[in-house]
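Removed from the display is one protein chain of the complex; every other protein chain stays in position.
Up next, chain A:
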Amino acid sequence: MTSVLDAQGLGKKYGRRWGLRECTIDIPAGHVVGLVGPNGAGKTTLLKLASGRLEPTTGAITVLGGRPAGTPAQLARVGFVAQDTPVYAGLTVAEHLRLGARLNPRWDATRARERVARLGLVPTQRAGRLSGGQRAQLALTLGLAKRPELLILDEPVASLDPLARREFMQGLMEATVEHEFSVVLSSHLVSELERVCDYLIVLVDSRVRVAGETDKLLATHHRLSGPRRDPDRLPADQHVISARHTDRQSTYVVRTDAPVHDPAWTVTQLSLEDLVLAYMDQHTAANRRATLEARR
């Protein structure tokens, strides 16, 4: 199966600052991929590189086997819903659909019309008069009617109220069952992605910390707590993600393919949110150390 997104040493520099660096990932097709990380971590940069809205400074990226936005055919295969699901405020719902039909060679007019009807959007309504949730649904409708093989969404629900969020995700997930396509969507909240994603990329401080199928990530990460122990006394196959110590107790989050049998540890499973936080914690811990060393 071809990769939906393949990046090798991918980097993007804005002036002197790296927006994304040393990004190497290979995501198989057929997933709903969640891209998660704090604000400013590089999520939008990666998504813009994937949709051809930015050119890489270093490395290479292919999407569905082709160069992003390299050819008109490639453009037609990838849908992109930008942050805050923008639409043209002055155009009506129907005009959006007509515009979509004009601009997209693979446009599915029936799908677009049916979806608009099902959502109860009035075709003569100007997009500027729609609610935030309706605007997001219109943007999603345009993205779906394009019949993409990959749909990229940048923080699609960040500005929506909880009900609109849920309705948006319901519509998106339903569409993935109806029409087979891959999805990459970003959020700074794990809780939003936890249910919908089966593949996760954690981006912190312009670097990919971890990427993989969520099931596999959850199965290979464990929290160990027990009597205090130094990290160099852990088995070599237990890769430490985060560590906390008191004078008597140690709590580790480790990644390992083997089961943990050491009776000294109480082993607990992590939620996806805990897992992501452990990777972010690793980053802040490293930062704290760096600051301390700098002060010396």
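FYI, a contact is a pair of C-beta atoms (placed from the backbone, for glycine too) under 8 Å apart; a residue touches a chain by one contact, two chains touch by 3 or more; residues count from 1.
We adopt the following convention: contacts and distances are computed from a predicted model.
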Chain not displayed: protein name in its UniProt record ("Anti-sigma-W factor RsiW", "GntR family transcriptional regulator", "ATP phosphoribosyltransferase" or "Integral membrane protein"): "GntR family transcriptional regulator"
Selected residue (touches chain absent from view) among A:29, A:158 or A:173: A:173
Hidden partner interface residues of chain A, rising order: 32, 166, 169-171, 173-174, 176-178, 191, 195-198, 218, 259, 269, 271
